[in-house]
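All protein chains but one are shown in place.
Note that the chains take the letters A, B and C in the order they are written out, and that residue 1 is the start of every chain.
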Amino acid sequence: MESKLIRLTVNGREEAVVADPLATLQDVLRDSLELTAVKSGCGQGGCGSCSVLVDGELRLSCLTLAERVEGAEITTLEGLNETNAIVPLQQAFVENYAAQCGYCTAGMVMAAKALLDRNPAPSRDEIVEGLSGNLCRCTGFAPIVRAVEQAARALSGEEAS
Amino acid sequence: MAKVRGTGFAAVNYPTGMHLGGDPTQSLIHMTPAGDVVVTMASVDLGQGLRTVLAQIAAETLGVPYESVVVETADTDTGPHCTGTFASRTTHRAGNAVVMAAEEARKAMLEVAGELLEASPDDLETDGEGNIHIKGVAGKSVPVGEVAGAAHFAHGKSIAGRGAYLKPPSPMDPETGACDPDSTQAHACTVVEVEVDTETGAVEVIDVKSVYEVGQQVNPDLVKGQIVGGAWMGIGHTLYETTAPGYPAIDPAPVDFQNYLQPGAAETPEITCEVLEFPAASGPYGGKGVGEMVTNSPIPAIVNAINNALDVRITEIPVTPEVVLRALDEKAQAGG
Amino acid sequence: MSMKDLGVVGRSVGQRDLESHARGQTAYYEDVHYPRMLHLKMHRSAEPHARIVSVDTSAAEASPGVVCVLTHEDLPGKKVWNGLAAVGVGPEDEPILAFDKVRWRGEPIVAVVGESAEAARAGAAKVKVEYDPLPGVFDVEEAIAGAAPALTAHWPRNHYIYPDDHAAAQIRFGDVEKAFAEADHIVEDKYQTSPIEQAPMETNGCIARPGGDGRITVHTNTQAVHFARDNTAAILDIAPGRLRFLGGTVGGGFGGKVDVAVEPISVLAAMRTGRPVKFKYTREEEMQVSSTRSAWRLYVKDGVMNDGRITARKITSYQDSGAYLRFSSYGSMKHAGHMPGPYTIPNVWVDAHVVFTNRPPSSAMRGFGVMAASFAIEVQMDKVAKTIGMDPWQLRLLNAYRNDDMKAHRKEVEDGAMVETIQAAARLAGKELPAAYQAMTSWDRKAG
Partner (left out) sequence: MPELLRPGSVDEAAGLIGSHGAAAAVLAGGTSLLREIWPSDAGYLIAVDGLGLDRVEARDGGWSIGAAVPLRALREAVPIPALQAATREIGGPAVQNMATVGGNLFARAPFGDLAPALLALGADLVFASADGEATQPIDAFYAAWSDGAPPRAGLLIRIELDEPAGASAYLKCARRRYSTPSVVTVAACVETDGGTVSAARVALSGASAAPFRCGAAERAVIGSALDDAAMAAAAAAAEAAVTPATDPVATDWYRRRMAGVFVRRVLAQLA
């Protein structure tokens, strides 16, 4: 099949890549744009390690065709650190040991961001539900839930000040 | 709908190191001219924090700041031999190798420092903050960085060390099984409360409390991370996980995370733990190891709790809802 | 070694790579990019047990984007292997690529290397293998019963043969039969665990990249870089020094990345093509092809006195090794050596068998051999307590090993702290223990 020029807006930058029409967003982000925070744990939509934001909504990049999101705003984990400062959500992951091997972390942070963007003060149950598409094999989830709780508190504190 | 609760517990021990030994790990340490320390290994970090723990051990032995230690690992060209990351062996085996290498490097460091301070190396001590002092003499000290610089550029000496830890292989007597299998034993006891829906057979783990005894902890937060993650995995093993739900039949066969079931955060209760420290004679600073045992006590504890709740006798895992219902059916038939 | 005055050991100083994880900057094996990288996919057995009548790779070779097709005939060194051959475990029994027979569904037969993962996959799907199906055996006890077909010539009775022609890893300590005869109660049960997937979030994989100097660098997520390198060299009959294995942070292991499953064939493909070759297990392969935690079946028989002393424990266990050995003989030795758990029992008898079946080969996972032992023993302990009407906490404390007690494998207990751990757990859980049990210590038999 002939390759196609695909134009994407990723982390605020206009990108143009030549890819197979059936290339997934994951392939393009990882292989063409070298945004390797995006992980590929299953390619089946079952683990969430490839999660990114498309127009602010959480999506699985492994099950999204790149050419179907032309024109949309795509955000990967790298996009959170455009100014190099670690953001409170990431800092909360660090302080709560919300990662061990780290392979799920990028997807987990993006799922948490999507949740907090919609719901800045989630209950514990809402956090559990909001992260329910993302698997972690190391931590037992509790540190991750705590990290999101801390991030929510930090973010609301910022807003108040 | 009836929901019944039960409690159960289990006590386990766990051996440190590859069974029967013969599993070396080696370490090289050198100091840079600025006084930073590079620990070179071939051990693999799986996420458990090996780089952190080995840096702590190197810093402790050398008496230098933890922050000044870099652990460079998992390159067969540069890293001396390591048997691998398994068998709860890294803290113990690699840790001991790092202690040995760091002791040798410390000796070289203190010899140069002794020349700078005009004192015997035996009379020197490190403060862990980057300085070497003459014991009991206030104000007589030299920064480690200065010692390292002098070693490189004035004395032509290397501040370096080699460590090789090997528990010699012990054969197992084929007839009696006599052997020396391990370096030490860690311990755990886990208490679990479950709630069982007797109509669906679904089991919910509502409380997990554990006590672990892992020798001297090198990094308590990382130990706790293993315990909490392992308890979750134990819940998975006990109630959900199998690649062959029809075992020993090979079908049906889950091929994805939708069908290979693991508990999610919603199925995981708060996990409480307490850690005791009975230092191991053979461990680095008395450390034992905790990586593997953390699934072992939750599993039987959960099964015991289910049996306690239902007054049944389940002896297989995973305890799927179907296993529970069949046990209840059997009990009902036996009873009436 | 003094435990006093520790500085940084014993302190929670954080975990070094957490910020890198949180920023997505941690480099895993596949986060390197090489131009002209090829991808490898495996054509695998569709049958759990069959004679291979023919293998036709012509359609795969002609498939668009396929660069290279490798069968057992292309292997320059070993055709069969075992990862522990270098330390004297054998015989080598597992084909690197199947030739005369397949013995489990998923066994690798033909490697197909393509310009893209999809080209390799499509090519691999076009390999045609004609099978002559053979009866399979899946249950461990059926496998060692006389009627089952032998999987390989190495194991005529489908069990591993330990030194001195033993059918099992054995423990013989005291006289269990005499103790059973004298016991007040006999408590028996059967226990079964399941094959479990290590399920690291990152599947097994590697990238083999030829350098200009005749060496090949392998980016891999193995749990043991030297072990993987040395086995790869031995399989391909090349000097280990030609290979450089580079690990990074691994995306979870849990025992699932010790099999050297992807590196040898990837290195061979890189040698053949002169290009970087990536072989990454799909999640489906990780679940049904990569080795699982072994399933174990155990029969436990205890002799118990009215006062709660366990005087004899007899265990017969069967580790389901699947079709090949891998590390199972090690696992059953560790399993046997762990018996009878954290208890001092004067008479112990263990036969721990490794059994071959037409199931995917099993291997290590977090607590190899010990998890199944602990599971069975601890569920058994509750049955013992119930049988004799004793509090299960007291039963365990009474029997828990003390320092200097002789274990069944004839090593004295050292660093023992089971008693204190149980007592602390009782306190944590609000369980009241009688004074005599609170007063127990791991040194009390030594003292008294």
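Here is the rule we use: contacts are C-beta pairs under 8 Å (C-beta built on N, C-alpha and C of every residue); 3 or more make two chains touch, one makes a residue touch a chain.
No experiment lies behind these values; they were computed from the predicted model shown.
A.B. asks: Decide which residue listed in A:V10, A:V28, A:L60 or A:V94 touches the omitted chain of the complex.
C.D. replies: The one listed residue touching the chain not shown is A:L60.
A.B. asks: State which residues belonging to chain B touch the missing partner chain.
C.D. replies: 1, 199-202, 240, 245-246, 252-254, 258-261, 263-264, 266-267, 320-322, 325
A.B. asks: Since one chain isn't shown, list which residues of chain A touch it in the complete complex.
C.D. replies: Spelled out for chain A, the touching residues are 1, 20-22, 24, 42-45, 48, 51, 57-60, 62-65, 67-68, 111, 114-115, 128-134.
One rule holds in what follows: only the chains that are shown with their structure count from here on.
A.B. asks: Starting from the Cα centroid of chain C, hunt down the chain whose centroid lies farthest away.
C.D. replies: A
A.B. asks: Can you check how far apart chain B and chain C are, centre to centre, with Cα atoms defining each centre and the answer in Å?
C.D. replies: Each chain's C-alpha centroid was found; their separation is 18 Å.
A.B. asks: Measuring from the mean C-alpha position of chain A to the mean C-alpha position of chain B, what distance in angstrom results?
C.D. replies: Taking the average C-alpha coordinate of chain A and of chain B, the gap between them is 30 Å.
A.B. asks: At which residue positions does chain B touch at least two other chains?
C.D. replies: Those would be 46-47, 49, 221-222, 225, 230, 233, 256-257, 262.
A.B. asks: For chain A, write out the residues touching at least two other chains, lowest number first.
C.D. replies: Those would be 42, 44, 46-47, 97, 99-103, 135, 137-138.
A.B. asks: Residues of chain A touching chain C in their complex?
C.D. replies: The contact residues of chain A facing chain C are 31, 34, 36-44, 46-47, 49, 76-78, 80-81, 86, 90-91, 93-94, 97-106, 109, 135-138.
A.B. asks: Touching chain C in the complex: which residues of chain B?
C.D. replies: Going through chain B, the ones touching chain C are 7-15, 19-20, 22, 42, 44-47, 49, 51-52, 55-57, 59-60, 63, 66, 71, 73-77, 79, 81-87, 128, 172, 174-182, 184-185, 187-191, 209-213, 215-222, 225, 230, 233, 237, 241-244, 247-250, 253-257, 260, 262, 272, 274, 276, 278-281, 284-288, 291-297, 299-301, 303-304, 307-308, 313, 315-318.
A.B. asks: What residues on chain B touch chain A, complex-wise?
C.D. replies: 46-49, 221-222, 225, 228-233, 256-258, 262, 264-266, 268, 270-271
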